[in-house]
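Handing you a structure now.
Every protein chain except one is present and positioned as in the full complex.
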Amino acid sequence: MKTAPFKTRVLTANRLSDGVSVWLGASGEWVLSIRDAFLARHDEAVSAIEAAGAQALADNRVVDVNVIEVEETPTGPRPYRLRERIRAEGPSIDYAPVASARVSQAA
Amino acid sequence: MYRYDEFDHAFVAQRVSQFSDQVARRLKGEISEDAFKPLRLMNGVYLQLHAYMLRVAVPYGTLNSRQMHKLAHIARTYDRGYGHFTTRQNIQYNWPALKDMPAILEELAEVEMHAIQTSGNCIRNVTADHFAGAAADEVADPRPYAEILRQWSSVHPEFSFLPRKFKIAVTASERDRAAIQVHDIGLQLKKDGEGRLGFAVWIGGGQGRTPILAKKVNDFLPEADLLSYVTAIMRVYNLHGRRDNKYKARIKILVHETGVEKLSAEIEAEWMHLKDGELTLPEADIAAINAYFAPPALGARAEGWGELAAWKKSDPDFASWVGRNVAPHRHPDYGMVTISLKPIGGIPGDASADQMDAVARLAVEFGHDEIRVTHEQNLVLPHVALADLEPLYRALVAEGLATANAGLITDIIACPGLDYCALANARSIPVAQEISKRFGDAARQAEIGDLKIKISGCINACGHHHVGHIGILGVEKKGAELYQISLGGSGDENASIGQITGRGFEPDQVTDAIETIVDTYLALRTGAEETFIACYRRIGADPFKAALYGGEAQAA
Partner (left out) sequence: MTVIWTKNGIVDNDPWTADGAEQGPKLLPLSEALEHAQDNAPFGVVLQPADDVATLAPILGRVAIIALTFPAFGDGRGFSQAALIRQRLGYEGELRAVGAVLLDQIPLMLRTGFDSFEVSHAPTIERLKQNRLPGIDLHYQPSVDRTEAGQGYSWRRAAIVNG
């Protein structure tokens, strides 16, 4: 039986304290952008990020931990699932435009 | 409206500190996420895709200006400057931090609000007709009974871990604006032959994966027996509702699998033990709660009749707004004003903090300080003198709140969908926006007339697609969004569940498909007086399927 080509994976979760979407970075920290996520390119790496996720969940730092499949593109990892793309990029709609402009100026 | 007494204030304060303690223990790691989840849900806190979400209860959809100003303040201070009004007459915030929840709840408590039981497997916020207390056709105000149920169900020790969520709606008119037939319990306040008040009781309605209309189990329950009878229903459900499969755990499945006759006999048997016991409502208590809902003193404002006619003549836009968004009040000099939260191309149900503040100010100036949230995700000022409609309209125009589309094709219900929701399979909001833009022309909408489009981004049906005249359900198929369309649903007194037309549509085909359905209706209706739903019920689904799919309809 032919095995499917390996798909790169990243580990994602939501931070316990504020619920913000985060991804596991290369040095084990949780980062706010999927572009900074550690790319697991083989099975051992996937096992390692799974273990890191289980530990972070047990340590009550993050919740809703998931390993997701991504495509590696020139602009960074792009999740295959729309759900994960929306988690990475924010809502696909222009919500409360005036207020969000104010937030991004402040940030 | 109801005002907290010392007991309510003290209760909510204790509930806030109880939840604050739970949050603190969670952040310290003393409670696991699994165990914390039902606790946070019972206080309206979800974890969504980008952040936590907080759903604040607006009991039976009634607010005053002070409360609305507070909702605006919370949107500004703890969120991103807006909120989303929901199909259960609540408001939800999309971006609050868990650590800020105690502070938000304390702010809410200052204005007699909370987030108790806006989620979780418990008795949810009780909903009611948004025109209650103003509608000409009601037998009495249903809200006092909703308030009694709200109190009785709050932190109920026996019914806080039910098989699944439990929704109760109350109406008091033959014309059902509260969709009672798609609730776990639907109550219709009515009078018997001797003028006494009581309820027709319906159970087992619901949407979700298995949409079922409620069955009537009692044609006249005397008002004094409300709590004992509801307790009997809840106890039978709590003990016998399925817990092996969350998609079969609602009371509708218990009714369906047990049979309504057998189940209502079980309820009746349980009730015989409870009837005339300590849950019997004393007349004095019912009267005392009713007193809170006494209508405001509405003085004669007969000058409005003439002024209104003149204003309408001089401003066609104002005239069409009055025609769509103002409904007759029981006082002939007044109207019930729907403030549309469905601007053309906008996000259904969203309001900015500035808009919330504006509505609060206008409620004080023109509306006797009363605001309602509708299950169709709009706001209502229920008591506005006809003589004040023109200045109110001008002020609403300035805030982007004067869209004249109540009940029209662009007055779309949509859940947050995959843009926010962790459960969603597909987006809802962009679909609503595109349909709204396509049909946004005022003359075109007017020609189409009453037509309710309801959109859900997953099978949980928060967007009520099963009871949309046109329902749209987003699903995920092979990693992409696909939208199923159903026709003929209705959530009113002639409730019906929509039927799926056939194969689904890709995102960029949905609006075209809606246009095909609308054009088919326009071509086949007997005249402008035959609404979409009436036409559909007359001609059936086939002409629509043929228009959508041509020859492949049979195969679909």
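Order of writing sets the chain letters: A and B. Residues in each chain are counted from 1.
Quick note on the criterion: a contact is a pair of C-beta atoms (placed from the backbone, for glycine too) under 8 Å apart; a residue touches a chain by one contact, two chains touch by 3 or more.
Keep in mind that what you see is a predicted model, and the values were worked out from it rather than measured.
**Student:** I'd like the shown chains that the missing chain touches, ordered by label.
**Tutor:** Across all of the complex, the chain we cannot see touches B.
**Student:** Pick out which of B:A136, B:A265 or B:A288 touches the chain that's been left out of the picture.
**Tutor:** In the full complex, the listed residue that touches the missing chain is B:A288.
**Student:** One chain isn't shown here. Among B:R175, B:R196 or B:H273, which residue touches it?
**Tutor:** Result: among the candidates, B:H273 touches the missing chain.
**Student:** Just name the one of B:R66, B:K99 or B:R243 that touches the chain not displayed here.
**Tutor:** The one listed residue touching the chain not shown is B:R243.
**Student:** Of the residues B:M53, B:A115, B:L162 or B:I371, which one touches the chain left out of the display?
**Tutor:** The missing chain is touched by B:L162.
**Student:** In the complete complex, the non-displayed chain touches which residues of chain B?
**Tutor:** Chain B touches the missing chain through residues 5-7, 10-11, 14-15, 18, 21-22, 25, 30-31, 35, 38-39, 121, 148, 151-162, 227, 235, 238-239, 243, 273, 278-282, 285, 288-289.
The rule is simple: only the chains that are shown with their structure count from here on.
**Student:** Under the definition above, what is the set of chain A residues touching chain B in their complex?
**Tutor:** Per the stated touch rule, the residues are 14, 16-21, 57, 59-60, 63-64, 80-83, 86-87, 90-93, 95-96, 98-100, 102-103.
**Student:** Within their complex, state which residues of chain B touch chain A.
**Tutor:** Per the touch definition, chain B meets chain A at residues 26-29, 33, 47-52, 75-76, 80-82, 94, 97-99, 347, 350, 352-354, 418-420, 422, 424, 427, 429-430, 433, 476, 479-481.
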